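Missing here is one protein chain; the remaining ones are kept as they sit in the complex.
On to chain A.
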């Protein structure tokens, strides 16, 4: 039944079994924690190097653009800016009084609420969709600072159909690890440069819930070109994002 232990009293077997089990578990846990720590340390290094690589890449891109423009001007020709590969859309009108086709398109773009924002890859299909819903949205080409600020301040990920804030790189890794995106900087790079896994990265990001713009909108009902707010405003979207973030 039991065994004779220190005090001389009989220790029930179940207690001994439990003790052994607890020891084994504690050992396994300690080993796991050590391995995790080592992996984390290695990861941190990897993430740091990647982030360094990305900043170099962004700087190089900017410099290259300027250089190409200067070269073209020297030869008397023109250097046409490459068209933007991705853009940021913000829904600026409410839910009421919308025709069903536009409503459906906004749903497909995940813009179900006013002042929701999403990133979008540019291709013929999406451009035509945007054209259909132009009076209800404003969009443009975000720069690095906009993407960074949006993801750091208002970035939430879709894990298990839940909206989880991006507080740690592990959350990004959980969601997008299988594509090689293990940290927030990776995510930003993927979005900004419309890399091969843009679709998955973008879908992982829950649509941004922005606040109403400080200082107001000019005139929702008109197109940006006519003095209003709707439609393509190219680089001025960055200024709007600063006010809405």
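To be clear about the criterion, contacts are C-beta pairs under 8 Å (C-beta built on N, C-alpha and C of every residue); 3 or more make two chains touch, one makes a residue touch a chain; residues count from 1.
Keep in mind that, in the parts below, contacts and distances are computed from a predicted model.
When the listed names "ATP synthase membrane subunit f", "60S ribosomal protein L18a", "Calcineurin B homologous protein 2-like" or "Calcium homeostasis modulator protein 1" are checked against UniProt, the chain not shown comes out as "60S ribosomal protein L18a".
Take chain A: the residues that touch the chain left off the picture are 78, 80, 224-227, 232-236.
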